[in-house]
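Just below is one structure, and these are the notes that go with it.
Removed from the display is one protein chain of the complex; every other protein chain stays in position.
So that you can tell them apart, the chains are marked A and B in the order they are listed, and the count of residues begins at 1 in each.
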Amino acid sequence: MSEKPTAKVSLSASIARFREVGLLGFIILMSIVVQLRNPSFLTLENLNDMITNTAILSILAIGMMLVIITGGIDLSIGATLALSGMITALTVGAYPNLNPIMAILLGILVGIVSGGILGVIISKGGVLPIIATLGMMYIFRGLTFMVSGGKWVSAHQMPVSFKGIATGSFLGINNLILIAVITYLIFFYFINHTRTGRQIYAVGSNPDSAKISGINHDRIIWLVYTLMGGLSGLAGVLWVSKFASAQGDTASGYELTVIAACVLGGVNIAGGSGKISGLILGSVLIGILNNALPLINVSPFWQMGIQGSIILIAVILNALVKRGVDLNALMRRKI
Amino acid sequence: MKKLSMIFLSIFMVFSVLAACSQSAPSSSGGKEQGAKDGKKRFAIVFKNTGNPYGEKQMEGFKNAIEELGHEAILKAPDQPTAEAQIQMIEELISQKVDSIAIVGNDPDALQPALKKAMDQGIKVLSLDSAVNAKSRMVHVNQADPERIGRVQIQAISEMIGGKGQIAVLSATSQATNQNTWIEWMKKELEDPKYKDIELVKVAYGDDLRDKSVSETEALLKSYPNLKGIIAPTTVGIAAAGKVLTDKGLKGKVKLTGLGLPSEMAEYIESGVCDWMYLWNPIDVGYLAGYAADALVSGKITGKVGDKFTAGDLGDKEVVQDGDGTQIMLGDPFKFDSGNIAEWKEVY
Partner (left out) sequence: MENLSKKNFSLKTFFLQWEWLLVLLFILVNIINTNLSPYYLNFNSLRDATMTFLDKAFMVFPMVLIIILRDIDISVASIVALASVIMAHLYSLGVPMEMTIVICLAVGAICGLINGLLIVKFKELSAVIVTLSTMIIYRGIAYIILEDQSAGSFPEWFGFLGWGYVFGIPFILIAFVVMAIIFGLLLHKTTFGRRVYAIGNNPTAARFSGVQVDKIKVIVFTLAGIMAAITALFLTSRMGSTRPNVATGYELDVIAMVVLGGISTAGGKGRMVGAVIAVFLIGFLRNGLGLINMPAQVLMIIIGLLLIIAVMVPNLKPKVKLKTKAVKSQSKQIAG
């Protein structure tokens, strides 16, 4: 009796693993090709650079995954990131003695407020996520330009401690990587081991039955957009600290990169499924693309076409692999 | 049937609104004199995009000049740096019957039909900073000779690296016309035999995005371990390169120069990552454009070679030949180094 369910679990787990193995294989293959063209690709320094540059993307991808799991989408994150980055930069510019931790908290707060408003509009106002976030994207971006008065906050206006957030390291590991890892651990626990975390999946895979089973649908929807906002706020501070400059048009269009990372990582855009492990692979693939294409010295005019083709090939391969697995599973069931 | 009638109704609505407007405003194509109604002429400037401190300063200079002359300045900038958005703004300005349009073009050719329409309606059109083609303007206000800008950067990097080694260029987008012209002149300067030991290994494009500029700079450093110098003729690019060189502790090993905003670059010039760089004063570029626009409107100049006028504090200026068209030159690019950066970083 007890054997049957475990067998089922291991089967579905192996399917999931297999999907990710496919993506992992693709990443390894690509790394080998790049390594052959430019031996400096797989050096410690480059890997460190690459992961550091991908840290912000991967932090945003967690929030986006939660949003997509509930069947929504968030186009406003680039603008939220810019707004929180700009407000934080202006604040540390005015109060250079502000503790960097406080700066991070301020950025997160700005993000949470932005995301909270968005969440209310979507959950209580009943506005579809794509249109609500599109509208808020314009609003947040406009606000960013307004609070900055069209100016940028430059490196010399920021205290050393603030710039140190992104450049500093702990035990030889860059702070950005550490922050990303901690965020991942927290969210891994939250998604897999808390009631609320599981409810997010329930709402995404079947909203009606989730409602019937007593899950507060509106609260969960509000929560994911607020979390997304908070993560965008965090990313905003890290971004400004990393590049030592805050602009009104920071990260414009970045939302599409984040969505691409999620979808590559196997997050189903229709909602209901998505895993942290896949997300990491998706972010890494995007990170490698951004890092490797300049390295292998292709013409800059070809970069965009190659990038798009690789994304398309990766998702199609992933789909084909999944088809094969499903077919196998089906045949086994027949027997 | 209801649906169909709704469609027709809506179309009818649109037309009726249009028709109503034509009736209530019979003097539609009437007046150039309308602008002079209250004695004030109106001068418009259209920058590339909003939220750009360089552009804000340019518009500030333009406004200063126009207000000194006792006229009204209209400052506009679209939210995205595209020619399409600028075409729309030009149409809006034509509707407002302004006296003059000064434009910082997002594309040299694509604004031609719109600007021609403006000129056909008697509006004086000039470009500044980023030129539009000769057919779509009366005169161009040039911040500095592109040949000088290109050549001086090669001279600078050559001096920094001791005339020997690999160099790379980190530009804005591959579509940026100003940058492309300057890079052409850089390449011409490099043909001089005295640079025979300098090799330009790559022109990379950071698209004026922080993250991409950083990735491209890092890739340059890894692909060319012997790289001696980077020229970044764009504000975002040079600051991003300065940041990378600082973080990687490559100060002194890889030299950096180019064109950048003093406020953005102050940190890296003071720390010595970038010995010196160049730029012109965007306030002066706007100021000169303001006076040039006034001279065009008042008929003092027509945009022909040899025309002369006085540009406020900047003194006398002359219209000179520039390819097919004509231009007014501000001066040489200005050099920013550790000696003067402190006073300029607060200005722009």
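Everything below uses one rule, namely that a residue touches a chain if its C-beta (ideal position, glycine included) is under 8 Å from a C-beta of that chain, and two chains touch if they have at least 3 such contacts.
A quick note: this is a predicted structure, and the numbers were derived from the prediction, not measured.
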Of A:P39, A:P96 or A:G125, the residue that touches the missing chain is A:G125
Check each of B:A83, B:I123 or B:V169 against the chain that is not shown and name the one that touches it.
B:A83
Give the residue, chosen from B:L69, B:I94, B:L259 or B:A295, that touches the chain omitted from the document.
B:I94
Which of A:G93, A:G116 or A:G135 contacts the chain that the document leaves out:
A:G135
Residue ranges of subunit B at the interface with the undisplayed chain
2-4, 6-7, 9-11, 13-14, 17-19, 21-22, 24-25, 28-29, 49-51, 74-80, 82-84, 87-89, 91-92, 94-97, 107-114, 117, 173-175, 180
Spell out, residue by residue, where the missing chain touches subunit A.
73, 75, 121, 125-128, 130-132, 134-139, 141-143, 145-146, 208, 248, 256, 259-260, 263, 268-270, 301-309, 311-312, 315-316, 319, 322-323
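In this text, only the chains that are shown with their structure count from here on.
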Taking each chain's centre as the mean position of its Cα atoms, how many Å separate subunit A from subunit B?
35
Sites on subunit B touched by subunit A in the complex:
49-53, 55-56, 79, 174, 202-205, 210-212, 214-216, 218-220, 222-223, 225, 236, 239-240, 242-243, 247, 261, 263-264, 266-268, 270, 345
Which of the residues in subunit A end up touching subunit B in this complex?
38, 40, 43, 45-46, 49, 53, 141, 144-145, 148-152, 154-157, 167, 239, 243-245, 247-251, 290-291, 294-295, 297, 300-301
